Each structure stands twice: as C-alpha cells, then as structure tokens.
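Yeah, one chain of the complex is gone here, protein chain that is, but the others are all in their spots.
Chains: A and B, in written order; residue numbering restarts at 1 for each.
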Amino acid sequence: MSREEQSGVETPAEGTGRVGAGGDGGPADGGAATGITGAGTGTDAAIAEGGGGTAGAETATATVEAPGTAPDGTKAPLLEVRNLVTKYAIHRGLVGTIRRKPQQWVSAVDGVSFTLDRGEMVALVGESGCGKTSTAQTMLRMVDAVSGSILVNGQDITTLEHKEMRPLRRQIQMIYQDPYESLDPRFRVGQTIEEPMLIHGVGKDDNERHEIIVRALLRAELTPPELYIDRYPHELSGGQRQRAAIAASLVLDPELLVADEPVSMLDVSVRAGILTLLDGLRRTGKMGIVMITHDLSTAAHFADRIAVMYLGRIVEQGPAKQVVRNPQHPYTKALLSVVPKRDPRDRTVPQILQGETPNPINVPPGCRFHPRCPVAEPRCRTIDPELHVVAAAEPEHEAACILV
Amino acid sequence: MSLLEVRDVHVWFDLPDGSQLHAVQGVSFDIDPGDRMGLVGESGCGKTTTILAVMGLLPANATLAGEVRFNGENILEGGEDTVRPHRWKDISMIFQGAMNALNPVKTVGTQIVEPMELHDVAEGNAAKRAAGELLELVGIPAKATDRYPHEFSGGMRQRAAIAMALACQPKVLLADEPTTALDVMVQAQILELLVGLAQDLGLALILVTHDLPVVAQVCERAAVMYAGEIVEKGPMEELFHAPRHPYTRLLFAATPDLYGDEQVMSIPGAPPRLDREIVGCPFQPRCDSSFDRCKVEAPMLRAVGVSHDAACHLNDRAGVATTAQELS
Partner (left out) sequence: MSQAIQAVETENLSLPPPKKRGNWFWEIIKGSTQAKIGLGVILFFTILGIFAPWIEPYSVHQQSGAVFCAPSAKHWLGCDDGGIDMVSLLIQGGRISLVVGFCATFVAMVLGGGIGIIAGYFGGGTDITLMRITDYFLVIPDVPLMIVLATLFGARLSIIILVIGILLWTGTARIIRAEVKSLRERVYVKRATSLGSSNRRIIFRHILPQVGPLLIANTVLTVAIAIFDETALSFLGLGDPTAITWGKIIEFGFLRTAVSAGAWWAIVPAGICVALVIMGCYWLGQAIEDALNPRLKVAHLSPRTFRLRPLVGRGSDAI
C-alpha cells in the first residue's frame, strides 16, 4: 500500500491528507499509510525505510510550497521558530479610543527562536508571564504573530490565511492543561474523538472511523476501548480524560504536538503515566512535542532540550541534562535552586529572588532580568544580551547573559 | 500532653441517595509548638476534610466522631459551641485558594482587622496598627493596609491571607495547599516565610499538600494519607530513605527528581470508593507487594521505628525490615 503512496500517487482522503508531509521519505513520514497507525508504528517505519528512495515526487496540495526541503536541499526541521514576536493590545475602552490615547502593547513573546525535530521533545519552561503559553498559542495560530516566523516543515505558517491554515491544522495538535474543561461535556468520548475526523473528512464511513477511534483509544492506553467510547467526560477521572484528549488529537496523525501543562492538574500518581505516554509517542520518530511546563523536574526528566523563558525571551536553552546540571544564566541557577527536592537530606541553599516577575508591560531596560539578578553589574542596565554559546565543549548550550 | 492532639477522628458525609461517604477513617496525630508537620496525599484522600474537622468547619451533612484535644481539652465535645472559642484564636487556617478568596470590595487592612474585632482581640486604631504589623511580619509594607486585593500580586495576596490567619495570634496554623497556584520562585518565598514564622513565633504548622517535595523541604515529619486513613507517619528522612508502606515508596517514585535518572512510575488504578465498606487493605488493588493477607485483613497503624508508624502487613514479619531495597 505504501509504495504507491510514496511514489506520489495521491490516494483518496482516507488519512493521506498529509499536507506538507515532505518528499524526503525519511523515517518520520512513514509513507503516510492509512494516516492512523495505532499499534502499527513499527511496520510503518519499516515501510518508510523501504520506500525511502522516491523522495520529492510526492504530490502536495496547492497550499504547500516546498514541503520538507529547505532551499539548500537539507531536510528542514519539523518546527522552526524564528524571532517570534506576539503582542497583545492593552484595552483602551471607548473613551480611550475617542480621546486617541496611543494604543499600548504588551510584548508577551519578544523574539523567541528554537527548533524541534521529529522524535524530539523540547520543554518551554518558565514562570507565569514569561510567554510560554503565548508562544504555544501563536504556534497554533490562535493568536497572530506581529513579526517573526514559524516554519512547519519549512513552510511559514504565520503568513497563511486562516483558510489556507485549515489543512495544516491536522498536523499541529494541542493538549490542554485542564482535562475537566477541554472535552465538551455534552459529547461522549467517542464523539469527541470522531469530531476531528468529521471536520477534516477523514474516513469514508462510520465503520472506518470507528476503527480509527478504537485504535486511538488503544494508543492512549484506554483499554478496553469499548468501555470508554460511550462515556461522558464527567464519568471519567482526570487522568482518563486527559488520555481521551490525547486520543482525540492522535486521530489525525499529527506531526507536531503542543502539550500545555498536560499534567499539572492531575494527581501525582497518574502524571508519570501520561508523561510516559507522550514520551512514547514522540519516540516513534514521527512526532515532535513541544511541552509547556513550569515544572523543571518534569522537563529535566522527559525533554531532550529545555528552553528557559523569562519575560518573553529565552534566556537559556540547551540539552536538558546540561541546562539542569550546569546552568549558566543567573535566572536558571536561581530557579533550579528553589525547586523543592524529594530528598529531605538535600540541603542545597535556595537562592530566593526578591519580588516577583515584573509585569510584561514594564520590561526593564537593558537585560530584562537585571533588577532581580543577584550578580548584576552596572553595564547590565544598558546591554540587552543575546543568546550565545556558553562553552566550546557544549555547542548546543546557549545563554543570554553577558557574564558567561 | 501535646499542644494539639487529634485522636481517632472519623468524618462521614451524607450522600443524596441515602448512603454515607466515610471520608476520614480514624486519623490521629499530635503536634507541639514549633513543629512543622506535613499531611500528604492525593485528591480524595481526606486531608482537607481532616483539618476542616479540626477547625469544626464541616457542613450540615457531616457526622463527626473522635476527639480533638487542644491543651488537653476536647474542643469537639460540644460541637460548634466548644470549637468556636478556639477558632482563629488558638487554631487558625489558610484555606485552599485563599489568595483568590479575599473580599474584593474591602481593603486588606479591614479584612485583617475583622477577625480581630470578631474575636475581641483588638479593635479600632489598635487593631489597625496590629494589622500593619502583621503585614510587615509577612513581608508586605505596613501602609498596604489601605490597598485592595486586586492591587496585589498573587504572592502578596497569599501573604495577606497568611496575615489574616495570624490576626488573633494562634498557636496552630493549618495551611491547605498554600503554594499550589504559585510560581516556583514565589512558592519558595512563601515556604521560607512559613518556616520562619514557625521558628520565630513558635507556631505549630500543619502543611496539607499533594506536593511531596514541598513537604520534604519544609516539614520535619509527615503523615501520608490514603483513602481516608493515615498509612504512614514519621520523620521526613525516614519516609524518603526507608519508607515502610508501599504507597509512600510509590508516591516518591512517581515524583520526578530534578537530577535523578530513575524512571518515574505511575501507580496504576485509582483510589477506592469511600461510600462502600472496604475489605482488607485499601491500597491492596494497586500495591506491588501485596499478598493474601492484604485482601482480607486491614492493617493497623503500628510502630515500626522511633516516632515512625506504618499500616502495612509487610512490617509484621518479625524482625524483618521490608524497605524498598529489600524488595528489589
């Protein structure tokens, strides 16, 4: 089945609408197959490997420009965010508008760049107001960026019209923080999972869609599936609801999953299960996950790379273990020191910063962290540092501080 | 005789269909001045209900049994009448989500003065001055008494809630998830404040939370609750390094460590329903080391070390310590 698809024959809607799936034929594509692979991920990879030669010839729909390959021929990463800026207008009110008060803006995201490859998990970590949620919302085009670009498989999605965006929405899915709110209470679980398929015309009849639903439930480890299909959300526990939400987002076989605090509202004993599930999903090599979290321990454990955000910027990023064991930016150091440790004998002295994160409306001049920085120097007030590599030994570890 | 002695407290809630939910099933613990004790457990384990029972703040559909002795006197004996004089003056509480429950139309100062006047601790200008001092005590400038809650940040509102709880100079402070909704840096500030208050004022602190690392950092000892019971209580170090109940061990194992590489494990299953009688150990269906006796006989809380109790049959094998290391 997949050989024909790999050679570019556009098979009908049955799950192959993988716009922008890329002609590179690399393992991550899995030849698009039936779209929903359920337990069959192993076979897909094998098929993909076998059919890898027919790159480039895959037909793409009109909205995709140069799927998967950058101009210089190298394979584009799954996700590339470049200098993203997102602003929110501060409410002026009718009186303010009449009086022509200048429109003020809050830069929730002020120049954020990072990349994500298939099979990777990147954690955006930070406290409230740092811009991590706004970044996620911009990635899903729920908010529009002011400048910068978000490249999904090499295609900039910030410039697309909402109509053109629609087919791409199959590839980018989001898992929300609140399992009690993210499912429509009037839909049974099966209906919630079926909804994305109905929106995008996946599956030719009820039976086929039912099969896909069952496979999605299995993938989300809700077994036996028949037990869950007809349930209403209020009958399920928090962990079960979150798994149902994950199943609903797997149905379209997305390439990019954005998980916004996926476990913060769940009990400790179920968190690991959900996180391991997400971890397993991306390790198949087809999916990349951006995880938004405030919990550094979770990020350190599950993510490949961590990007620490503060007031709309990334202040440090790199491989998770390096960032956690050898933090360079003073904010990261302070943050790591105040994370409570499990071991009561661990008596690291917490470096508690005074005050709270300032309002993004009033971004301090120079380095945005300098008012709270324990090692700030006079020149920090005027110089706004850029992200740079901290040591030759760790080429992927960057920090935005002039002192390192 | 300890400052606060909780003895065999049970709480039942009447359900609409006529049955009862046995939310708290025989909880006992003691606390002395300056102690910092954690009450740990997941949602539905009964930890919040327990401290509400200590304060006598249960709704009309609740039935209570057991004793809560403050300085030797059973304050629950006469119901509301015997509890009321102690509320806020001797035992005070920071409720879950207190920072969001401040009255938006009253100044913070007024809200701190209110309990003072209600409990005849101070009034008028003296009360206002005391309110200012309390705010300083929790790290907010005294002149903030004239501000409204919406002018405060989240961390400052939580500090204000702590100040309100301290208005009548209680001896015991019950804190229910005081830092759950806060950023990790603000959480550190609040926890530092609570520890400081316990040390400086000789306040007895009971910290109720689901967050194990927070308890590990702040408290010297803790009680782990499951299905309405305390399944293990003892010094923090022993709970982590030598747990004597599988739930404690598994709970720690389910919490990712910042630097550790061990795999994080979920605990499969869900807590039992509390509206039915539970036969045997309530944790047995989810336990990884249960055996036949666990299904039929409920284990009692027994001493397994110095000030260390656990309710698990694994501890009954005479002379054999069953720690995590032993099992693996």
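One rule holds for everything that comes next: contacts are C-beta pairs under 8 Å (C-beta built on N, C-alpha and C of every residue); 3 or more make two chains touch, one makes a residue touch a chain.
What you see is a predicted model; the values in this text were computed from it and never measured.
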Touching the hidden chain, out of B:6, B:37 or B:76, is B:76
In the whole complex, of A:92, A:231, A:283 or A:333, the residue touching the missing chain would be A:231
Among A:90, A:199 or A:383, contact with the omitted chain is made only by A:199
Chain B positions in touch with the non-displayed chain are 8, 10, 12, 26, 56-60, 62-66, 76-77, 79-80, 268-270, 272-273, 285-286, 298, 300
Even though one chain is not shown, chain A touches it at residues 140-142, 165-167, 169-170, 173-174, 176, 178, 181-184, 186, 188, 195-196, 199-200, 223, 227-228, 230-232, 235-237
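Just so we're on the same page, only the chains that are shown with their structure count from here on.
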Interface with chain B, chain A side, in the complex: residues 127-128, 237, 267-273, 275-276, 294-298, 300-302, 324-325, 334-336, 338-345, 350, 352-353, 356-357
Counting only contacts in the complex, chain B reaches chain A at residues 42-43, 153-156, 183-189, 191-192, 210-214, 216-218, 236-237, 239-241, 250-252, 254-260, 264-268, 270
